[in-house]
Structures are given as C-alpha cells and as structure tokens.
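One chain of protein is taken out of this complex; the other chains stay put.
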Amino acid sequence: MDLSSISPTLLLASLMVAATPILLAALGELVVERSGVLNLGVEGMMITGAICGFAVAVETGSPVLGFAAAAVGGAALSLLFALLTQVALANHVASGLALTLFGLGLSALLGQGYVGIKPPPTDKLDIPLLGDMPFLGPVVFSHDLMVYVGLALVVAVWWMLNHSRAGLVLRAVGENHDAAHALGFKVVRVRIMAIMFGGACAGLGGAYISLIRVPQWTEGMTAGAGWIALALVVFASWKAGRVLLGAYLFGGITVLQLNLQAAGVDIPVEYLSMSPYVITILVLVIMSADRSRAPASLGRTFHASS
Amino acid sequence: MSAVLLSISGLTKAYPGVVANSNVSFDIEEGQVHALLGENGAGKSTLVKMIYGLVKPDSGKMMLRGSVYTPSEPRAARAAGVAMVFQHFSLFEALNVAENIALGMENPPRMRDLATRIREVSETYGLPLDPYRTVGDLSAGERQRVEIIRCLLQDPKLLIMDEPTSVLTPQEVEILFQTLRKLTSEGVAILYISHKLEEIRTLCDHATILRLGKNVGSCVPAETTARDMAELMVGSAFEAPARAGRALGDVALDVTGLSLPAPNEFGTSLRNIHFTVQQGEILGIGGVAGNGQDELLGALSGEILSDAGAIVLKGQPIGRLGPVARRALGLLAAPEERLGHAAAPDMSLTENALLTGAQRENLMSRGFLKWAETESFAKRIIEAFDVRTPGPENAARSLSGGNLQKFVIGREVLQRPEVLVVNQPTWGVDAAAAAAIRQALLDLAAKGTAVICISQDLDELMEISDRFCAVNEGRLSDIKPTQGLSVDEIGLMMGGAHGMEVSHA
Partner (left out) sequence: MMLKLEKRAQPSLLWTYLTPLVAVICTMIAGGALFAVLGKNPGEAIATIFWQPLFGEFAFYYRPQLLIKGAPLVLIAIGLSLGFRAGIWNIGAEGQYIIGALTGAGVGLAFYPAEAWYIFPLMVMAGALGGWAWAMIPAVLRTRFGTNEILVSLMLVYVAEQLLAKMALGLLRNPEGHGFPGSRNFQQYPSGHNAEIITGSGMHWGVVAALIAVIFSYILLNRHILGYHIRLTGQAPRAAKFAGVNPTQLILFCLGTSGALAGLAGMFEVSGPAGQINIDFNVGYGFTAIIVAFLGRLHPVGILLAGLLMALTYIGGEIAQSNLGLPAAAIQMFQGMLLFFLLAIDVLTNFRIRRTKREAV
C-alpha cells in the first residue's frame, strides 16, 4: 500500500471531472421534479446520450457535435416518457422504468459498431494566467469546457427557478397543477418542456462519460450514474446549489475509491467498488428525515377535467 | 340605472350525458352585486368557468361593454377586466403571498415593488396581509384575502366570487361585505355565487336563479323572501328534518386533554381538547376550514393515535387503539373527503362496503372474505339510503357526490354505532340528499347513539345539534346548548375575525 502515490491536486482535479456527469443529469432531473414529474428514466437517457454523443463524435470527429447529438438524443428519448405520462396519463414510476429498460436496449443496439474505438479527444481549456496558478490552476482552471458548462448550468437553473417568471410558473405547476391550470397555465406544455430539458441534460451527462471520463464505449457503461443522479436530487432537497455540493461529494467518493484501488489499499476491490452505492444509501437515509421540500404534485398524473 | 357591463345571452354547454347550462341569459350592470343562486349541480360553476375562459360554450354569446366577448383562456378574461376568486382556492401552499399573486398577473412588477403594492391595496381595502408569508401557514380567511388582492391588483371591472363565505366566520363575512361594498362604490361589478339565501338578501342588488342548468327566474333579493327564493332554487319545498324529543343517556365518549402535534407541515396541532357526548345527543362542532377538523376526526377514528386516557369510550381508554379495534367497540366515523378517504374511488361499492364493515358486519372469517355477505351488505345500504346506482358492482367514483355521501354515511349508520363521528356530512351534496343525511343522523341519535357532527355549515349544526362548540386553531371553545345561541356568540366561538381586529377597530 502506498498512499503517498495519491496526489491531492490530481485527486481534486479528477473529482471535478467525476462529478460532472451526475451534476448535469441531476440538474436536469431537478427541473423535471420541480415541475411535478418524477422521471426514473435518467439512467436510460444518460446511456442513450452516451452512445449518441459517442457515435456522432466518432463519425464527425467533433466532440462538440457529439455533445449536441447527446443532448438531442436524450431529449428525444425523454419525449417518449413525456408522451406516456403527459398524454397517455401513464404512471410516472412505471414509465420511467420502461424508459430505462428501453434506453439500455437501444444504446446497446446503437453502440454495436463502436466497441473498442477511441473517440476524438476533447480539448482542455487553456486559461491563461488562471490556469498557471499553483494548486488552484490544475484543480479548478484547467478542465474541458463541459466542466464549466455544468457549473454555469447550476447558476442558470438556480436563477431560473428563483428569479424568473418561467421558474415561478414551473414551481407553481409542480406544487399544485390544478390551481396552475385554473390560472390558465399550460400544465402539460410546461411539463413536457421540463422533461425534455431533463432529457437533454441527462444526455450531456452520459456523453461526458463516454467522450471524456472513460473515454470509450461499452454497454451499460453508465453503471447506475443515472440512479445516483436521482438520489442526488433528493439529497439536494430540490435545490440547485445543493446539487453541486452533492455531486462533488459523490464525485469525491468515486475518485477516492478508485485512487485507493490503484494505490493497492488492503481492502478488496469489490468493497471499494460498491462504496459509492452504499454511501448513496446512507446519505439518502440521513436526508430522508427532511421530506417537506418535495414538490407537492410530484409524481401525480394531471388530467384537466374541464 | 347604470350601464350594462356584461350581457349573457343563450349560453349553452353540454357534457356527455349532462347539459350543464341550457340557454342561460342575464345582464350584469356596472357597480352591481349580482347573485347567481342555485343548488349544487345547478350549473353555476360551468357558467362562471365560461365567463372566465376556462370552458368554451357550445352556443350563445357574451357581450362585454357592448363588444363581443369570447375569452379563449383565463388570461384573455383577465386582460378584459374579468377576475375570479375560486371556491377552492387556486393557491400554492409552498410559495409565498407575493409569488402567488405574481402568478395571477400578466406582467407582474419586480417582487419588491409588488410587495409594496400588495401592502397598499391590502390597507386600502382593510385586508391585512404580509406579502412574504408562506401561503401554507395562512388561515382560510387569509388565503381568501390573497385571492381577492390578486384580483384587485388587476383593476377588474367584473369580480366573480364563488361561494366566498363558506370559509369565513360571521365576523369575517361582515368585513368581506364591507370590502365588496367599497368596490361596487368604485364601479366594479360583482358576480356573487352562493346558495346561502340570507347573505344574498343582505348583499346583492339582483339575483339570477339557476336550476338544472336553466335560468328559472330573477329577483331583487332585498324585496323577496328567503322562502320564495328557496322554492325557485330547489323547485319544490323540502321537509325540514323532524326532530323528536329524546332523553339523553350515559356519557358515551369522554375526551380529556387531547393534544396532538400537527401530522404534516401545513396541518394543525390539536391542543388540550375536552368534551363529552352522551347517548342520544348530537354534538355540533363548527369552525372555519383548516382549524383542526381533519385532525380531530383522525384522532377519534383511530387514524392518529393519542395518549390512552385522552379518549375514553364507555369507560374504556381507547387512545392507543387503531381504527379496527375502535370499530369493534362501536366507535365509527365518516371523514370529510369522500373520494380517497371515506371510499376508494376505483373500487366497487361492494368492496367499499367492506372498507369499514369487515368487523362489525362479520364479513370475513380468519381473514378470508365473504364476498356474498359483503355484497348483500352493500345492497342493504343502497336500499336503506336510496343510493342511486345501477348496482353494488359499480365503482364509487361513478356515483354523484350526494349519492356517494349517502352510501358512506349509510355504511356507518347501518352498523349500529355506539358513537358516530362525521365530518362535513353534507358538503357538496344536493338539498334532497342533505336533508336525508341529516334526518338519518337525527334518527340515529333518537335510537341512543352519540353523534359528533363536525361541520362548517352553521345552519346545519343549528338545525340538528343539541350542543354546539367550535374548533379554532386546534382548540375547542366552550360547549353551549344550541338553542338560544346568537350569531355573534357563534362567531366569537369560531375565533372572531382572524387577525382583523386592528384594521377595522
């Protein structure tokens, strides 16, 4: 065992990378849940985004196009969920599970020709001055663009929810869809848009895994990241700022256990590998004492009777 | 005579199987309080939804200040100067007052400016309200103020109010009327929907009466007797429930120092509640909605457990017993919410009969269900209480409100309870069914059952209860004999005007 081989600078830098996929997916799901919809299909949308992004990036040679395709792919898949829950009024839980199962199958099918290929590399931003700072430079200021997109999205979602008209309407729909309908807001339209935003974010998160974090394509490579993103929303009590905190916490645990594996710590690999999931459960238990902040209409089906 | 503001002619709206409005016409003048009078199900709600743009009429037309008015959605109605205060408030509990109000406005100002304007309007009209309080923490009367201020901020020409007084104490009603009169003096017209005849006579200049979707007459309320209006509204006179003189027996239920924390964030905690009910007595518990009625029913039915000695049934402490054990001992209950609490909407009437009847009607043996016996129990309820349904195999949700309520009350009454607790037994029920339900409660008491009737309908409580008290913020007032109680006394028992004394002193 050689713990000294773990460098704190590298650890913190890779923490930000590890946190980005679940941060993106959880932010999307946060918006979806604030509109009163529970989409358990995050895992399916992530993996679909992962393969869409990977395939397009490989074919075009452009990671940027890849990420765009991932967002479109995730949003397109989420549209299926939107049709089921908002138009056909199906149960949210069952539809979300269907989405995940379908997404896993779809991605495996799409990804057949892409196993073992390396995607085009995504450039790291070379921020002058800031990137040269000792410690903070490599930790905070020398990542790829998507890390900063994720951070910007936290601010954007926070601002949208709390300081914009659109956010107020979204929260109103999530709190009491009947009252929102009575005031003349288009509940179904608001929710479909939220669902598609969530799908796009999950797609981006998935593509981040396949294009940057791993980077290659294997079946089922998201390995529960979508579920952890769902747990993160609960952990964050439906607040954007706390999603960031949670994502870094989980990212930190993931990176730490990988580093410990690499350092050859005297704990079986399997136990280290299961640690993020076990810790997720523990955090969920601790956070579940505080249930009051869930949107009141979460998971309820809306049908305008009048 | 002032100018006509809104002219309605020949409005018709049909839903599959039911014509909600048929050829309804009337005019509303500027500065007028116009009453829309009718029973539950007479088509009042559909009519105002058409005026507010929530529902589109099949035929007929509306003219607003001389030009054609066809609101495609509430937004258009609001833009045209039509505002509405809903019966079930369309508010968002987790949001604060200012956010709620902003949602009802087309172009809300910045939050800080909006808060200032809310304070201004609330002072002008004597409706005190803090813009930054969370709506979930407000009383029913305060919530109504939020709705009214939301409407007033848009300078409406026509204000629609759907049953506004059902959630207010008599004192609060008086304050509301003052506000409304101030508005009409400024030229605002008010369309006032109600089935309470006395308040219409006090407040309204003109009344249009609906029955079964049709306009069956109009009158000047101040010059018409309540009895005449009632006949127009109902079509025929109903027998007032007969009340036989009865002797009271021993104490059946004794509640002592019942205190419970609020079951959820926006619930009410019960504080040190004391009362007793005797056999053959009906105890009426009044109070404005959301003051602990649901929690009190839950504590009595066994859904919420309390200290063992806090509730004593015929000498036996039952505070720690659940609903099944309490039913076995003879304490039955019928909650307010029919669909989803008293009955399961998607289950058949037979299955719903089993819901509370399993123990006392002996509908199972060693856990195995006797469906044949259950079905005949359901049939007995349907027959004894004149529940209109093709048969017990129909889903609860297919019944009208009145019929389902008769089924729910009948299910408990037929089980010969020692003590029966009901909450809002005639809420949203047509007059005929309401009369039948009240009669059933009176008959039950005459046979020696102790009845606790929790209701927000004061007329109902005055009609059937022997003694009266009110819940206010989870506390129970003193209990007084019903006979000889004045409206002022009742109002004070209900807590007076919540937080209003300052502005109207």
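Structure notes:
Every chain is named by a letter (A and B) in the order it is written, and numbering of its residues begins at 1.
Assume a residue touches a chain if its C-beta (ideal position, glycine included) is under 8 Å from a C-beta of that chain, and two chains touch if they have at least 3 such contacts.
If you're wondering where the values come from, they're calculated on a predicted model, not measured in any experiment.
Screening B:E147, B:E281 or B:E351 against the full complex identifies B:E351 as the residue touching the chain left out. The chain not shown here is touched by just one of B:A395, B:I479 or B:L492, and that residue is B:A395.
Interface note for the absent chain: among B:R78, B:R145, B:R211 or B:R327, the touching residue is B:R327. Touching residues on chain A toward the chain that is not drawn are 40, 80, 83-84, 88-91, 93-95, 97-98, 101-109, 111-112, 188, 219, 223-224, 227, 230-231, 234, 268, 270-271, 273-274, 277-278, 280-281, 284-285, 288-289, 291, 303-305. One chain of the complex is left out; on chain B, the residues touching it are 16, 53-56, 72-73, 301-303, 322-324, 327, 333, 335, 337, 339-347, 351, 354-356, 358, 364, 367-369, 394-395, 397-398.
By definition in this document, only the chains that are shown with their structure count from here on.
Contacts from chain B toward chain A in the complex involve residues 49, 53-55, 73-75, 78, 86, 89-95, 99, 102-104, 108, 264-265.
Contact residues of chain A toward chain B in the complex are 165, 168-169, 171-172, 175-176, 178-180, 182-185, 292, 295-296, 306.
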